[in-house]
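Yeah, one chain of the complex is gone here, protein chain that is, but the others are all in their spots.
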Amino acid sequence: MSDNKNDKTCGTSCGCGTPVEGYWQNVEDKLPTEAKTQEFADGEFDSFSIKKDRRSFLKIMGFSVSALPLTGCVKIPVRKAIPYLEKQATQYPGVANYFATTFKGNPVMIKVREGRPIKAEGNKLSVATEGGTDAQIQASILDLYDSNRLRSAYVDGKAVEWDEFDKKLKSAISEQSGKKVLVTREVTSPSEIKLINEFKDSMGFDHVVYEPVSRYGIYKANEKAFGAFAPNTYFLEDADTIVSFGADFLGTFGNNVQQSADYSKRRVPTNPKGLNKHIHVEALMSLTGSNADHRYTRSVKSQREVLTNVYASIAGDSSAKAKLSEADQKLADFVVKELKASKSSVLMSDDNNVDVQVMVAAINKALGNYGNTVKVVKTEAVYANDEQFNKLVEDMNAGKIGTAMFLGTNPAYNFHAPKTFVEGLKKVGIRVSFALAADETSTLCNFVAPDNHAYETWSYNMGVEGEVSFTQPVIQPLFGSRMATETLMALMDKEGSFHDYMKANWKNSFSPSNGISVFENFWNKALHDGVMQVSSMFSEASYGSVNASSSAKAVKAIKYGKGLNVVTYQKFAIQDGDMANNPLLHEMPDPITKATWDNYIMVSPSFAKANNIKSGDVVKVETESYNVTLPAAVIPGVEANTVAVAVGYGRTQSGKVGTGMGANAFPFVTFANGSFDYNTSFGKLSKTGAHRGLALSQTSMSMHGRDIVRETTLEKFESDKGAGNKPKMKLPQIYPVHHQLQEGHQWAMAIDLNTCTGCSTCVIACNTENNVPVVGRTEVHRRRDMHWMRIDRYFAGDEQEPETVHMPMLCQHCENAPCENVCPVLATVHSSDGINQQVYNRCIGTRYCANNCPYKVRRFNWFNYDHSDEYARLALNPDVSIRSRGVMEKCSFCMQRIQEGKLKAKRERRELQPGDIETACQQSCPTNAIVFGDMNDKNSPIAKMLENPRTYTVLEELNVKPRVNYMVKVRNKSKEEV
Amino acid sequence: MKKDFILATFEDDRHVLAATKKARDKNMPIFDIYTPFPVHGLDEAMGIKRSILPYVTLVAGAMGLLIAIALQVYTNAIDWPIIVGGKPFNSIPAFVPISFELTVLFGAHTTVAAFLALNKLYPGKQPHIFHPEQTCHTFIMAFEKNSVNAEEVSQLVKEFGAVEVKEESADVK
Amino acid sequence: MAEHVSKLRQPLVPEDRTYKQMSEDVLDTLERKPTKAWLAGFSISVLFLTIGLIVIGYQIATGIGVWGLNKTIGWSWDITNFVFCVGIGHAGTLISAILLIFRQRWRTAINRAAEAMTIFAVACAGLFPLIHMGRPWLAYFVFPYPNTLGPLWVNFKSPLLWDVFAISTYLTVSLVFWYMGLLPDLATVRDRTKSKFRKAIYGALSFGWNGSTRTWHHFEVLSLILAGLATPLVLSVHTIVSFDFATSVIPGWHTTIFPPYFVAGAIFSGFGMVLTLLIITRKVMNWENYITVGHVEAMCKVIILTGTMVGLAYGTEFFIAWYSGNPYERYAFVNRAFGPYWWAYWTMISCNVISPQFFWFKKLRRNMTFVFIITIFVNIGMWFERFVIITTSLHRDFLPSSWAMYSPTWVEIWTFIGTFGLFFTLFFLFIRLLPGIAVAEVKSVKRYGQKGDKPVNVIA
Partner (left out) sequence: MKKLIGAFVALAAFGALGAYIVVQARSIGYNQGYAPDQPVKFSHKLHAGDLKMDCQYCHFAADKGRHAGIPPTELCLNCHSQVKTNSPEIKKLQEALDSGENIQWNRVNFFPDYAYFNHAQHVNVAQLDCKQCHGPVDEMEIYYQHEKLNMGWCINCRRDKGIAPPEDHKRAAGGDCQKCHY
């Protein structure tokens, strides 16, 4: 070996030529050597299984060939160990560092191993999110490593150096006549706004703020009512009654992480303030609606009518009152009664119609909610203006615009009239895009200046009232990109970095407070903590009286089209489609439909019955101006005359994963009454005769009367804390307990079904933490999703107005685990601390354990799943093995985290404390529905939860004694319903 | 080592059985009788001792049982006790099937091995065949020439229908 | 001497056949060139076997994912085929062992072929647990060897491990039982053949058998001992196979009736398959004199018995599921009969319970074509029985959230066909190269039911 040590093959004289690994070995990472296949390599997610045949076959052949010379010549492949050249002050190989930053406005902590960000977690110091996250945050790391990102700046499609880019763009702008416009998304960082303003002034640009899914209606209504063009901030912890007209506040409306955290606190029935009451009225089945105590299915038109009458009653504006259908009037009366009866309440609507939002403001004002459960907080942040952007597109088409820059925006995809936009854009001379990866707009631009990913960026963000969260890079830019702010600075010939610029701004406004007198200390603390209370930067609007009479009239005057109401909505995972190239999000089952990888046309069961449509039948929905052809999904709780299509799909330029997935629904959006209207297209639906089965992770709708999710009502719960927690079947147990698993740590989990909203953030957290492979549409369709954690969703009751329950289901770590008995090779056995262990390297793949699992939580590696993308590989957790094909896997209670927590306590020579160990699902949960810990530690939250009379285990009659416990769902039902 | 034999050839199993009985009555020591199929009662008539194979089976089966139990108890309860499905380490009911199987396995294979050893049968053995049809349809009764009176034998077998009587020197293994 | 001839005892062999002719009838085929029918059958079998091997190679190289299984249904065609093959592998040993103990002399004509079929079927069965593994190259993990990795043993509590022991014991014991029985016939071939090559081969294979009465004496004891061991063994094997399901928690699997139910089913399917093969073989090999209509009829009677037992088991299962009051059990059985896989259930019922009832009629029992058709139904029905038990129990178990459907891929279908290829390749080779009827044993029962079925002391 000595004479040949740098060769890439085994250097022994046996000539076997075994390839040698020379990659990342100094950090001894667990990047797969056994399972090397592609994850996002070819974009052809559906056909990945066929492509690696040859390689696998060679592996087998290689085994037999190389097995021969074993005894004669024991060859040792050369593995390289490459140390750092320079000492790293804070980094130790194999030890993770955490850095605070911000993603899409939410404070997060990034776990970094050997310089690689590998996991995003919530920031517990944040008062707003309290450590909660959502699906996009959990999936965000993969976007950072998206190999589809642009590698340099481009001018006219040619890669150029940044210097050259700056020169060319500057001269182009100066030569161009016509108006100059900078289009951005909502900007919440005052330093960025300051920079943009300087840019506007020095370069003569206009600034237009555009959001594809806009809340302009609310901003404008607040401007009309209180003189503040700003969003509503909801404080749901203080609301006894929440009435939502279509607002998916746990999913895609407003600050969902903060709202989920606050909402869930009032979903704990033992909260001294009492259980809140959640009334939801919507036209389709949303995540938030599925959690409501009372949920009503109403068309968008009915919602507006009901809202108008509610306004009329509550604000005392009898002129607004209209004659409604009996059912709608009952609903309005019910809402009014509930709102009036509760001490504090909030009413919200996701309607982007300004007049509707004025009525909502009037209702909240009349109820005295402003300043309590809802606030209008003014900051320097700038918000979307639909009218301005619509005007811009008109101007572009009129040839008035000479230069247009698109920062973070992609109107060529998500503008409601993409063709008009594209036509207009063609008339613009200088078109600049800051897209990270090629998108629909950037491919039409002659200058592309790729921005950094959020995790490579300096910034800060005005969060929920009083809280500023800081954004700092957690890795050097991976590709040849540059922060958009620094591109703007370069165009202005401004020296220095944006970091210096923003730090200087902070320094200017710095005044000693909270015992911090030196700015550097303040700055370090800010970056360390990631969040800071800086209330001086926020001011609340003054809430004068709201006159909504004219708005009510305007709403009544709205004309609706004929036919089927086509509404658009956002899915919790994909949202507006800017992360459409993220396979984790695509494979996350939708909380309601349990569909992955596609969008579809949601229709109601009654409509489906009347038109003989089955789920998966490809149907065509057409309005006057647009049509899409997609499979239908028959979902209870959809209004009979409504069909719903999710936006965020149908990207034509979104990398290997997102391109061509589903169909674009943005063109169903209209511009009406001065704002984008997402709900009022009308058209018709026709069957195409084709069938495309949806890739569902769960096909069964109902619980079939089984004792799985237990629930009760608040009324019963108040008289009996164990209400609803009676097993339907009790079988006598003749089997003695053989192993008293009581000493040492005994791990257990409790999941509160009352606070779990079913959002599925934990699913993605689990995926990223445990290197769970993404398998693609075809495989999910074949029911082979690999998720260790899934959310079971069951509907009950009426098909039009069903009740929904969500149940996170993961390995139950049964003490008498049926899977363990049946494994012939002891690949799954019990640990002394009560964990059902799965030993991948011992597993031979008989699948007997999965068959015998009553919860069906075991996942089998049908193929070698793909982890070959050289960038995506960097996001893998090096502490968790990649499982090869033929191996069973499942939830390990995040064993690597348990080990880490125990080791930390031992190194500090102390006992393990509750909170030292958090599983990934628990950490990610925005509602703290999951509690994990040592049930032997009697002071721990888990031990207390296990004694709660609401606690039960699923399928307890099997005497498998699960370690995962669930807590009975308590619904706050009113006695009188509609 | 070659010996001289007197061979009587029969074509009917009933004849050879009758002749054997007679020869035994007359205390003529029969070396062996070669038949194409097991002639019922012939072994008794020849006075062959009861086979020891059942004892071999008993001992081997008992060994198998012991080994099975020892293996299972040692590996699952003594050497490396692991909690499996909450069952006791020493889970006797679970050990029954394999104990039974190994009993049968050891019993059967040892018996077969003993059978082959007792009869000196092994792959590739070249036996001495007195008559090419002795495994098909003729019955050969062999006497060692030294221990019998050739005349008497010849007379007796012919009386019972032997179709041929001849002498041959052979090395019978 | 007036000889008594029993009216009840039908002769097993026509009276005019001499021992010599019997050898010729059975063994001459080994000396002749293969017939066209044999060649055709053999070629097709080898073709199927080859395709099967290619498909298995593809599956092992690519992953189990090429099958139609999913996260809910971890076993379907693979284990269905396994249990089916083990099942049909029961008749041979049953015929040779149990019928030997019960002194049923009619078994002698069919036991050789039936035993051969057993071994081939068990070999086919053994294939499936191997290839159904995710990582078959690590299959040696199931053996309890002192592991170099440390004190890592196997799980003696796992029914799958019991299977390993049961199947390997059954296979090897059946093999030696069969082979010991072959020794006298191989010696006959050796002594009859003119070809030097064959003499050498059969000479080596016959272990130096010379027909000594001393050897015969041990041989008969050996046969009895092996029969005595094989009888509980054969019952244990399918009992243990049934434990794979009975010891689990899945409704539809977790059933105490399974051991006898499976054993009855195994005998049923085994006799079905033996009949299918023998009806062909007796025709093709001209062995009607040895494998008589009487033989077929006797086996038909066993089929009625076991078929009815299986029917009883189906009824009992249903009754107990209802009587237990356990909603999961109840659902599992209602789902079997009326759920998405209803067609499989009713195929099973009609083939296994209804079709054998025709054998109550003597005329039908003695009609070879009819018997042949019914045995095919039995084979199909018993395959579906395993499919119904395995797949319909798994596809809808406790939590409705994981309910799923299963359909096989072409890989599974060709693997199954390939198994038949393997089975028939071996069977065709067997009837060509080895004595298909235990000639020595048939000779020993030649006089059964004939005149002179008594030893003569004196020549008249």
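For reference, chains read A, B and C in written order, and residue numbers begin at 1 within each chain.
Assume contacts are C-beta pairs under 8 Å (C-beta built on N, C-alpha and C of every residue); 3 or more make two chains touch, one makes a residue touch a chain.
As the structure is a computational prediction, the values presented were derived from the model and not from experiment.
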TODO: Could you tell which one of A:N582, A:T712, A:N821 or A:S881 touches the chain left off the display?
DONE: A:S881
Open item on the list: Touching the hidden chain in the complete assembly: which of B:A19, B:V39, B:V56 or B:I82 does that?
Closed with: B:I82
TODO: Just name the one of A:N291, A:S697 or A:S892 that touches the chain not displayed here.
DONE: A:S892
Task: Footprint left on subunit B by the chain that the document does not show - done: 78-83
Open item on the list: Counting contacts across the full complex, list the positions on subunit A that touch the omitted chain.
Closed with: 1-2, 5-6, 22, 25-28, 30-34, 70-71, 74, 76, 78-88, 92-95, 739, 743-744, 829, 831-833, 835, 837, 839-842, 879-882, 892, 895-896, 899, 903, 906-907
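The criterion applied here is as follows: only the chains that are shown with their structure count from here on.
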Open item on the list: So with touch defined the way it is at the top, what topology do the chains form here? Options are line, ring, star, complete, other.
Closed with: complete
- [ ] Could you compare the number of C-beta pairs in contact for B-C with that for A-B and name the larger?
- [x] B-C
Open item on the list: Among all chains, whose Cα centre is located farthest from the one for subunit C?
Closed with: A
Task: Whole-Å separation of chain centres (CA-atom averages), subunit A against subunit C - done: 57
Task: Centre-to-centre distance between subunit C and subunit B (centres being mean Cα positions), rounded to whole Å - done: 28
Open item on the list: Suppose each chain is reduced to the average of its Cα coordinates; what separation in Å results between subunit A and subunit B?
Closed with: 78
Open item on the list: Show the residues in subunit A shared as contacts by 2 or more other chains, in ascending order.
Closed with: 818, 821, 826
TODO: Among the residues of subunit B, pick out those that touch two or more other chains and give their numbers.
DONE: 84-85, 87
Task: Interfacial residue positions of subunit B with respect to subunit C in the complex - done: 14-15, 17-18, 21, 32-43, 46, 48, 51, 53-54, 57, 61, 71-72, 75-76, 79-80, 84-85, 87, 91, 94-95, 97-98, 100-102, 104-105, 107-109, 111-112, 115-116, 118-129, 132-137, 140, 160-161, 173
- [ ] Spell out the residues on subunit C that touch subunit B in their complex, using ranges where they run on.
- [x] 18-20, 22-23, 144, 151-157, 159, 161-162, 165-166, 168-169, 172-173, 176-177, 180, 183-184, 187-188, 190-192, 203-205, 207-222, 225-226, 229-230, 232-233, 236, 239-240, 243, 439-441, 443-444, 452, 455-459
Open item on the list: Please output the residues of subunit C touching subunit A within their complex, sorted ascending.
Closed with: 57-58, 60-66, 68-72, 74-75, 129, 132-139, 141-142, 152-155, 157-161, 164, 244, 247-250, 325-328, 331, 394, 397-405
